[in-house]
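The complex is shown incomplete by one protein chain, all other protein chains being positioned as in the whole.
After this line comes chain A, so read on.
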């Protein structure tokens, strides 16, 4: 299954960049990848479990990777979140697919 793995770069909330390998065949999203590598303490990311209801997995997308289009619930949540920028997305809404190869993100501050 290794050929299905993708490489992504995640900068944590302390500014440290991590190069990680994510599987594309386990229906994982970016928030779950961050949790699986423990790049943010438990309880500070993915609080709602991935329902686009808490914005604790907000991240800034820094690569020009073509991302899945934003759905209404993600857009609504980001409109109520803090520290939002033009390149903000919710990690829980970004599925790990082969198209995400080379994705580079920075985690937004905890709020």
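Keep in mind that, in the parts below, a contact is a pair of C-beta atoms (placed from the backbone, for glycine too) under 8 Å apart; a residue touches a chain by one contact, two chains touch by 3 or more; residues count from 1.
Just so it is clear, contacts and distances are computed from a predicted model.
Look at the chain that isn't drawn here: its UniProt entry, checked against "Ferredoxin--NADP reductase", "ABC transporter ATP-binding protein", "Xanthine dehydrogenase subunit D" or "Protein-export membrane protein SecF", names it "Ferredoxin--NADP reductase". Of the residues in chain A, those that touch the hidden partner chain are 41-44, 47-48, 51, 53-54, 56, 73, 76-77, 79-80, 82-83, 111.
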